[in-house]
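All protein chains of the complex are present and in place, except for one that has been dropped.
Labels run A, B and C following the written order; every chain starts at residue 1.
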Amino acid sequence: MNTENGTNTIPQNAHTTSVDLVVPFSDIDGMNIVHHANYACYLERARVAWIEAHDQPYQVYIAQGNHFAVSHLEMHYHQPARFADKLCVTAWLQWVHGASLQIAYALHRNETLLLTAITQHVFVDQNGKPRRIPKDRRESLIRFATETAPTEQCERSL
Amino acid sequence: MNTENGTNTIPQNAHTTSVDLVVPFSDIDGMNIVHHANYACYLERARVAWIEAHDQPYQVYIAQGNHFAVSHLEMHYHQPARFADKLCVTAWLQWVHGASLQIAYALHRNETLLLTAITQHVFVDQNGKPRRIPKDRRESLIRFATETAPTEQCERSL
Amino acid sequence: MNTENGTNTIPQNAHTTSVDLVVPFSDIDGMNIVHHANYACYLERARVAWIEAHDQPYQVYIAQGNHFAVSHLEMHYHQPARFADKLCVTAWLQWVHGASLQIAYALHRNETLLLTAITQHVFVDQNGKPRRIPKDRRESLIRFATETAPTEQCERSL
Partner (left out) sequence: MNTENGTNTIPQNAHTTSVDLVVPFSDIDGMNIVHHANYACYLERARVAWIEAHDQPYQVYIAQGNHFAVSHLEMHYHQPARFADKLCVTAWLQWVHGASLQIAYALHRNETLLLTAITQHVFVDQNGKPRRIPKDRRESLIRFATETAPTEQCERSL
């Protein structure tokens, strides 16, 4: 994903899930636009919907004491969203590795691209310790990834 | 700044401003840690304090109808913060260019590095249109930058 | 409305508007329930929808420099909401007076009443100064009120 120049497009082979939302007044800041931190919550909604659609309800992970903790977040803001805007947040899985995965996002208002983003997640147990993603879940997830996992070098640094 | 491997350190030549905060209960999520979106607000507090300490109170910009709108955000989460943790958020200016600047951050709990981040900002008028940073302000800011501005190529893409 | 003992029911003569929402993970707190402050934002969504359905889009008020500023809020929490709960927030107008109005709310998860609330609002101009609600809007609104306005004594204290 190239977030720097705004040319991001959803890859042809992406398995996407989209959620619609209407910008509530409480998300607007003193610039009369959505405060930049709130987009992280919009991404989260699309991510949770993606996991439910392609894997299992996120509540099942929670019930087992697990989470995909956010380890890295990048958001590139192309255009601001405003009060009562109807937004569509699209998420897709980029890669899955032993204990981590990366999800990408594009947020639109009609045809206008407002934001592109990625989040990286580490699979953790109830104490927040990194754990390998269970084999069956990982094999299930990997079918929907748009990219192969990052290189060995990156993996070792986890 | 290398946020990927956690080796970020505050540059020797950085002009820093730090703010202390105690994690409020309302910032804790269902994982019993600070929800990852809230750190963007912690960064904002340090950024506002940095601007006041090195440039002028941010309210002066607002009163003139200007803002440093967030155009890009990256946060790398090394360790989670928890309820009542005493945090210190340090900000410094990395570079200033004609209409934009980049600020870097390190967030610690005592000696432990919890988060590193950068934000990029575009100077905008009251309609949200990008404008050149006023010359006097830019010359004032540039004295505190740790890096020279990004390359011409990057600048042209703004 | 009796919020104290939870026997609140939506009045027979209420003109209601309801909005559905799914509790996002970012609204969950360290008790694993929706943090109590977030309900004020849920109410706001139902209020904005009520105004659009019974009066005019709230954006029209904003475009004219007006707001219904919140002057009083009461929320009574009967049962907690949790992550991924499907909630329905119902709003109705209780009374309108010269420069103020009161809206009541009931929030359900299926048949279970989770929260009852009221908000009072003062009509303000762009400087935040209280203003009389424009006559045409007030006459339009008053048709949907479940109660006559508060007593003269209360009104005078505004």
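Here, contacts are C-beta pairs under 8 Å (C-beta built on N, C-alpha and C of every residue); 3 or more make two chains touch, one makes a residue touch a chain.
Source: prediction; values computed, not measured.
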Visible contact partners (per top-of-document touch definition) of the missing chain: A, B, C
Touching residue (missing chain; options B:41, B:99 or B:142): B:41
Among C:11, C:80 or C:98, residue touching the chain not depicted: C:80
Where the unshown chain meets chain A, residue by residue: 25-26, 28-30, 32, 35, 37, 83
Absent chain, residues of chain B that touch it: 24-26, 40-41, 44-45, 48, 57-59, 62, 83-84
Residues from chain C at the interface with the omitted partner, ascending: 3-5, 30-31, 33, 36-38, 40-41, 44, 62, 67, 69-77, 80, 128, 154, 157
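What we mean here is this: only the chains that are shown with their structure count from here on.
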For chain B paired with chain C, centre-to-centre distance based on mean C-alpha positions, whole Å: 37
Centre-to-centre distance between chain C and chain A (centres being mean Cα positions), rounded to whole Å: 33
Shared interface positions of chain A, touching two or more other chains: 40-41, 44, 62
